[in-house]
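Got a structure for you, written out below as structure tokens; questions coming shortly.
Removed from the display is one protein chain of the complex; every other protein chain stays in position.
Order of writing sets the labels: A and B. Residues in every chain begin at 1.
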Amino acid sequence: MTKVDISAKPSSRWSEFAIEAFIRVLGFSSIGLVALIFFFLLREGAPIFFETPPGDLFGARWYPTFDLFGTLPLILGSLLVTVTAIVIAVPLGVATAVFIREVAPTWTREVLKPMIEVLAGIPSVVLGFFGMTVVAPLVRTSLGVPTGLTAFTGALILAYMALPTLISVAEDALDAVPKSYRDASLAMGATHWQTIWRVVVPAARSGVVVAVMLGLGRAIGETMAVMMVTGNAARMPLSLDSIFRPVRTMTATIAAEMGEVAQGSTHYHALFGIGILLFLLTFIINLAAASTIFKRRRRGGLR
Amino acid sequence: MSPEPKIRIESVSYAYDGKSALGNVTLDVPTNAITVFFGPAGSGKTTLLRLINRLNDLVEGTRMSGRILLDGQDIYAPGTDVTGLRRRVGMVFALPLPLPASIRENVLYGPRLAGLQERTRLEEILTRSLVQAALWDEVKDRLDEPASALSGGQQQRLCIARSLALEPEVLLLDEPTSGLDPISTGKVEESLFELKRNYTIIIVPHSIQQAARVADYAAFLLMGELIEDRAGTQIFTAPRERRTEDYVTGRFG
Partner (left out) sequence: MNRYMVQRLGYVLLGLITLSVVFPILLVVGTVVAQGAAAISWEFLTTMPHGGMKAGGILPAIVGTLLLTLGTAFAAIPVGVGGAIYLAEYARDTWLTRLIRLAIINLAGIPSVVYGLFGLGLFVLFLQFGTSILAGSLTLAIMTLPVIISAAEEALRSVPTEFRTVIISLGGTRWQSIRHVVLPQALPGIITGVILGLLRAAGETAPILFTVAAFYLPSLPQSPFDQTMALPYHLYVISTQVPGMPPHIQNGTALVLLALVLSMSVLATIIRSYFRRRRQW
């Protein structure tokens, strides 16, 4: 019987080992990259904590030309725009997710999902451009404010940018609710509508929370669209009508001012310092979202 | 037939996730014959089978003691060439698993993975394997069609041909006909009778009737323990152990 030569080739064993080692390195690269990013942000941003008394950094006036680096207006600006955006986006997003997943017939679903993917793909600068040229004038004329470039306009655009993430994660959460839950509810005589709101959505609660967290993270980090649409005035948004006035977010500040800044100057360090703050904020939000996901998976159940 | 068993299983115990799957099994598998591992579900027969080609290496969290000798050599000795072992000990699974490729590519996968490239040798192997698996006549004019187009029974015989292409010394079959209709089952069993002249075959049958039809030697496993093993079909007609008799007569199972 002629045999296939099956003597072990020692070279192939080494190449298998080398390939696996190489792939292993690539696998660990993401940890290395996160560390690298944090390191370089610190490298360029840490000096600000020595050049300016920390109390001043949280002051209420951001006038870099006068060496005033109070970041409070920027932080509050980001907060205002982001929270408003989430307040707008969550009901819209959850309702849409419920509609797509629970109510819409298949053909409608097939049309809606690509449309939302289209929204996800529109570059933020294009949305900012649209916001500037179409939405802002609309806001100005319909609300009678001096300019349409306001926190509210920014929040509106931001809400729509966060929607695709929100909707898709919420959809997944609704999808994960076992059919048995729905069947049991219907078998007890509840209508589909009652089943949705009394059984399915509560069961998907934690998934929706994750969706909101991820949407929040997305919203805080958005740069171009808010920059083009919020008016870029680093004022403290303290009164109730501040929402209809210009503000400035942390992200827009970095983007707008970095180009004119001398490397190594205090202003430069301050901008990097804001970058560190943004990094930590999104890190915490993502950590919270991830731990919720992991906890859910380990428990194996729905809540 | 040489008096030395092809495979010797010595005091093998195996546990995964802390639960014992096999307890102190000792068994000889003779050369060029059909040996049957049978027993109820969960008895450890598939586990034992997978230990012989070290497929269990893929599973984490396992502990094994004892030895398994192939031609007198411990296959678990450190430094063993495992890929070489798997070319000497082939396996056919319970469900037909054609690879997403043509019939020809499926059969020749093993030799190609081993580095064989010579066209004429590959064609020889292709023909021989398909003939031995009793599939040649049905596919000889459509060797380049996708394997997924074949029927279930044909796919399973293709998988047998695929294993045979490497000219293994041992062929392990794990419930190979469980998804097949009676005619395909018959064809597979027939080919086994031909194959045992040149190969050592271990089969986990999917029914006692199949076990009785094909066995030259049979081993009854129950909850990880070897209850009895014997030559011939006497184990089915006149078992020595009470538990074997209970199982064979259908008192449990």
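As a working rule, contacts are C-beta pairs under 8 Å (C-beta built on N, C-alpha and C of every residue); 3 or more make two chains touch, one makes a residue touch a chain.
The shown structure was predicted, so the numbers you read here are calculated from the model rather than taken from an experiment.
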| item | value |
| --- | --- |
| Displayed partners of the chain not shown (whole complex) | A, B |
| From A:Val139, A:Ala155 or A:Ile285, residue that would touch the chain that is not displayed | A:Ile285 |
| Among A:Ala60, A:Ile122 or A:Val209, the residue in touch with the chain that has been omitted | A:Ile122 |
| Touching residue (missing chain; options A:Ala60, A:Val83, A:Met132 or A:Ile243) | A:Met132 |
| Chain not shown: contacting residue from B:Gly18, B:Gly79, B:Pro100 or B:Gly250 | B:Pro100 |
| Touch list for chain A against the chain that is not drawn | 6, 12, 16, 19-20, 22-24, 26-31, 33-34, 36-37, 40-41, 43-44, 91-93, 95-96, 98-100, 103-104, 112, 114-119, 121-130, 132-134, 160, 163, 167, 191-194, 214, 217-218, 220-224, 228, 251, 254-255, 258-259, 263, 271-272, 275, 278-279, 282-283, 285-287, 289-290, 294 |
| Contact footprint on chain B, counting only the chain that is left out | 53, 55, 58, 60, 83-87, 90-91, 93, 95, 97, 99-101, 109-110, 113-114, 146, 148, 162-163, 166 |
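One rule holds in what follows: only the chains that are shown with their structure count from here on.
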| item | value |
| --- | --- |
| Inter-centroid spacing, chain B versus chain A (mean Cα positions, whole Å) | 54 |
